[in-house]
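Right after this comes chain A.
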Amino acid sequence: MNKWPFSRRAVVKAMLLGSAAPWVMSSKVFASSSCDDHIVRIAAIAAPDSLNPFATSSSFWPLIFTYDFLVGSDAQLYSDRKGFAKTWSVADDNLTWIFKIWPGLKWSDGRPATARDAAFTYNFLLGSIGKPDELNIGQNSTNGMEQIASVAAIDDETLQIVTKAPTRWLIDNSFLILPEHIWKDISYADARSTFRNDPPLVGTGPMIVREYQQGQFVRFTPNEYFRTGKPATAGMILNLFSTADPIAQGLKSGSLDYALSLTAAQWDDLSKDPDIVVGQVPTEQRNYLAFNTVSGQGKGSTKALQDPVFRDAIGFAIDQKTIVDRAFRGHADPGAGLAMPVAADYYSYLSDIMRRFDLAEAGRRLDAAGYRDTNGDGVREDKEGNSFQLELITGTFATVIEMPIAAVQLVAGWLEKLGIPVSVTQLDSGALTARTVAPADGGGGWDLLVAGSWLSRSPHDILALGSSKQIGVSNSSYWTNDKFDGLLSEVDRTVDLKKSRELVDQAARIIYVEAPYIMLCYPSVLEAHRKDCFKGWGTDAAVSQVSYFPFDRLKPEPTP
Partner candidate 1 sequence: MNGGRTSRHFGRILVRAIITLLMVAVLNFFLFRVIPGDPASLLLGGARISVTAEQMKAQRQNWGLDRPLFPDQAVDYLSATLRGDFGYSFKFRGRRVADLIVERLPATIVLVSLAQFIAIVCGVMLGLYAGWRRGGAVDHIATGASLLLYSTPSFWVAMILIVIFSTALGWLPGYGAYSPGVSTRSLDQVLDYLRHLTLPVSAVALGLIGQYVVVARAAMSDVVTEDYMVTARAKGLTGGQMLMRHAFRNAMLPVVTLITLNLGYVVAGAITVEAVFAWPGIGGLTVEALNARDYPVLQGVFLLLGASIVLANLVADLAYGILDPRVRQ
Partner candidate 2 sequence: MPDNADILRLESLQVHFPIQGGMLDRVLGRPVRAVRAVDGIDLNVGRGEIVALVGESGSGKTTLGRVITKLAQPTGGRMLFEGRDMTSVQGSSALRPYRHRVQMIFQDAYQALNPRHTVFDIVAEPLRSLRLVENGTQLAERVSEALASAGLNPPGDFFSRFPHELSGGQRQRVVIAGALAVRPELIVADEPVSMLDVSIRAQILQVLVDLRDKHHMALLFITHDLPLAWLIADRIAVLYLGKLVEIGTADEITFNPRHPYTVALRNATPQIGGNAGRAESPALQGEVPSAARVPKGCRFHPRCPLAFDHCREEEPPPIEVGPQHLSACWLANDGRSRSS
């Protein structure tokens, strides 16, 4: 008893030291190990459900490196981001399209990639229409397919698609072209749900998904058969996170080369780091305040919500500039019309009919419309004489940029000042989805919604927010307008860009005046990359709903 403690203590100390050594001593090793193996390490807040593009759109980020679009809008803008088709043309009837596939294109398993694969992908979707397992829920969905009359491979390099009416949709859609030899035996039911498309995948993109650990990472290897040659890096790892903290830390410590989904605070902090370059990328996302305009089942607490004058007056109480400054710290564009600035072809600030932030004006308009505070309690009453008490729900739908609660606070604050008290309920994405589906499916019952939507920059998607076909899906305000719907279907049938622009502008003005939505802002994604391991990052917009960051053009920095 008396002799023991000393020797025992010594043993314990030695053990502690011994066990601590590998941790502390190699701490530098873990920080700098990433350069040597030429693997690009990227990270984002994402949670792919599965890698099956028919079952989900959540796997967009890993899949976009592995599969090509047939054309896609980026391919129209950037010559180095072409898709499955090298060139395309439309006949004079504006109905028959010819797509020329890259000659000698190969799948990553070495098999030839031909027009038949593209035809298979489209026909697979077409064939499901009207079936119980219609493929209408994923990245590749039947949404829009109804315009197609036929799809056929003329030969290995030629794909012919005939549409029922003229449309630009064929070169704007973002369907991933899949290898027929992998998918041909998959049933619709499986494609819709249980088939997981587990790696290793077979694709035509630059980086092929080799390994996928749910909720952890996706590992890519370079595609040997990529149409412009095997990428120079040794591969890529996409780390999946649920919060931004580890992402910023990883960048700082050097264990990540590129990161997306940073918060403004981290972005500021990282911008001070000499090894790191920060950037912000405008996106196709639109953040909006939506009114529940439905009058039947699922209606809101007051009829005022169905009154365009009321909604228009509220529009004067929303200061988009302050929202951008306060809630997004400048990393967004102030909201205006349906079209977002990145959709440069269609974007318009609508300056002639633009509402200017003016609480007094908003009050005057409400007074004029009969929404007065008659009993002097500071709260306005609607035309039925009931005091306003609006329920605002908010949250972030899956796969969009998070809605900062500060934006909601601002909106609620301004409404409060107008004499319209608002109670805010923040919902997780599941609950938010459940409450905003079509009233027929059990949605509705709320008054105001602050949320965001991230669709593509195609005119069809730009106008989706007001489409009666998209009620409870993209159209969260349940608003319908026959004229708007007519314009939308006309846009779908228009190939000419100029005409298309006009139609979109008309539709955008209709919905702006009717004001089922008040656009708050178009947020940007914040990103950053390290300079030390790779070069060739470029300065172009890195992220887009319709393409991938061109990691394939990165080259390892020569190790000093």
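Candidate entries met the following condition: all candidates are chains of the complex that A comes from, given by their letters.
The working rule: contacts are C-beta pairs under 8 Å (C-beta built on N, C-alpha and C of every residue); 3 or more make two chains touch, one makes a residue touch a chain; residues count from 1.
Model, not experiment: these values are computed from the prediction.
> Once the contact definition is applied, which of 1 or 2 turns out to touch chain A in the complex?
1
> Quick check on the complex: what are the chain A residues that touch candidate 1?
1, 22-24, 26-27, 30-31, 33-34, 37, 39, 41, 43, 47, 49-50, 52, 55-56, 132-134, 136-137, 141, 143, 190, 193-196, 213-217, 219, 235, 237, 239, 241-243, 245-246, 249-250, 252-253, 255-256, 397-398, 428-431, 433-434, 437-438, 441-442, 469, 471-474
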